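Missing here is one protein chain; the remaining ones are kept as they sit in the complex.
Up next is chain A:
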């Protein structure tokens, strides 16, 4: 009732602009930005198959994008700022909505009957979305410390990006952590791609719903398999 009183003084437009639908749109748009980044990132990872030289050159070339208009590394910083903003927006809306839905459904424990704990037809992906998101953010922190900043060096320090990549994935638990995180990303994307586009209004008919679900599966498969292929190629000695 407190929220009811507090929002009474706002106009209809202001109330709608502060609604859960707008928070969902914020989550969808930030999610789409991160998906586009993941696709570009995955493309870069696949350069590992072209050898150390190509991989390191690619890494260096990323910093020269936009030169001479932008300074060295400028484009990368623009991307970083956009990404950090997207991550923060995504988490902000996620935690706001998570808290709100827990309250709205009437608490964590809802029905006493143990017979339909997972609902009627919801996917495993949608069921694990929120906790999967937490796994992903923890992994991203570790990932940045390991391969971007080089602070954590499980496989020993290395001077080049390629060196860090190969050294890191010699360690079994790094491969395991990477695998768990990528599976979490996969489940997150399976529901996230569909949900983001639906939130943005793309689910216009039964046919559109079918196509959006296929698209979600395709994007999930490309990103998950693409990212996992490089560390497992290192494990099995295909990339040295």
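As a convention for this text, contacts are C-beta pairs under 8 Å (C-beta built on N, C-alpha and C of every residue); 3 or more make two chains touch, one makes a residue touch a chain; residues count from 1.
We take it that contacts and distances are computed from a predicted model.
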| item | value |
| --- | --- |
| Omitted chain, identified by the protein name its UniProt record gives, among "Branched-chain amino acid ABC transporter permease", "ATP-binding cassette domain-containing protein", "Succinate dehydrogenase / fumarate reductase iron-sulfur subunit" or "Aspartyl/glutamyl-tRNA(Asn/Gln) amidotransferase subunit C" | "Succinate dehydrogenase / fumarate reductase iron-sulfur subunit" |
| Hidden partner chain, touching residue among A:40, A:200, A:218 or A:238 | A:200 |
| Interface residues of chain A (partner: the chain not displayed) | 3-4, 7, 10, 12-13, 15-25, 97, 100-101, 103-106, 110-117, 119-123, 126, 129, 191, 194-195, 198-206, 208-209 |
